[in-house]
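Note that one protein chain of the assembly has been removed; the remaining protein chains are unaltered in position.
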Amino acid sequence: MRLKILYFAGLREQIGQGSEELDLPAGVFDIAGLIQFLVARGGQWPSLATVRNLRYAVNQEMARLDTPLCPGDEVAFFPPVTGG
Amino acid sequence: MRLKILYFAGLREQIGQGSEELDLPAGVFDIAGLIQFLVARGGQWPSLATVRNLRYAVNQEMARLDTPLCPGDEVAFFPPVTGG
Amino acid sequence: MVVRVQETDFDVGTELAALHRNDPQIGALASFVGFVREMNDGAGVSEMTLEHYPGMTEKALAAIVAEARQRWAIVDALLIHRVGRLLPGDQIVLVAVAGSHRGEAFAACQFIMDYLKTRAPFWKREVTADGARWVEAHAADEQAAERWQT
Partner (left out) sequence: MVVRVQETDFDVGTELAALHRNDPQIGALASFVGFVREMNDGAGVSEMTLEHYPGMTEKALAAIVAEARQRWAIVDALLIHRVGRLLPGDQIVLVAVAGSHRGEAFAACQFIMDYLKTRAPFWKREVTADGARWVEAHAADEQAAERWQT
């Protein structure tokens, strides 16, 4: 299943890139699984597990760890928001 | 004791005048006494006793029935306020 | 602190800019504008006259704003209230509060409006199809003011 992943703000800087496209292996079907898969890549990716209060959105809607993923989804990871 | 009395809004219309100066007889020393004295004049003055939620100010500060009066005071009577 | 009672209209953008005056400690500016509505208490309003108690009005408004500044850590506040003849759509009142943070600015702005509604000597006289009438005070306004007395 192919996804687009976006990273924002401090997390984008820690990861070292703002976006990527990737093919998920079978068995990854929600946000929790996606985080596990990304962290297992090592390098900068364990940041996803250590950032405080990580937030995630699927197709531009706030999501939860058990939000399911579908082919073509746009998934975003970011720290708590600070606008306004 | 000489006082200046002011009437505002609907009460001014009921009383038929916006202000007057008057000499209080001995024995009238607070707002309650002044109302009693004015109502006893008859004519339009009993309006003071019948208006709903009559408000009073002494020297431009909100007052109570037992607020004392001194010579030269400016006393105002009016209905509940409706600005803003 | 600015408190004004006037017959003339005011320009909200100009007044807010004067309150903010580029003070970089201000992070929040809460404001409120009240207008004459064409419908009030179930009747169409063609015009309105605001009567007040000259002298006491200014004192009462200044006391309300001063109390807001005592209760909340705000930087500055502004209150303009019109008197005289007004038409539906006309501006009646502007309250604006500048502060470091939005919580204090919002609270102080609402407090000033709630106290103004119940403690400043203004009276509205409306002209409707049935003739002129003095606007009745609303219990809801009294309740709104009372919630600040804790």
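A, B and C are the chain letters, set down in written order, and residue numbers restart from 1 in every chain.
One rule holds in what follows: a contact is a pair of C-beta atoms (placed from the backbone, for glycine too) under 8 Å apart; a residue touches a chain by one contact, two chains touch by 3 or more.
Treat the numbers as computed from the prediction; the structure is a model and nothing was measured.
Across the complete structure, the visible chains that the omitted chain touches are A, C.
Between the chain not shown and the residues C:L16, C:A43 or C:A62, the one that touches is C:L16. Listed by residue number, the positions of subunit A touching the unshown chain are 6, 8-10, 53, 57, 60-62, 76, 78-84. Within the entire complex, the positions of subunit C that touch the omitted partner chain are 11-14, 16-17, 20, 22-39, 88-89, 100, 102-103, 105-106, 109-110, 113, 140, 144.
Criterion: only the chains that are shown with their structure count from here on.
In this assembly, the C-alpha centroid of subunit A lies 73 Å from the C-alpha centroid of subunit B.
As a whole-number value, the distance joining the C-alpha centres of subunit A and subunit C reads 48 Å.
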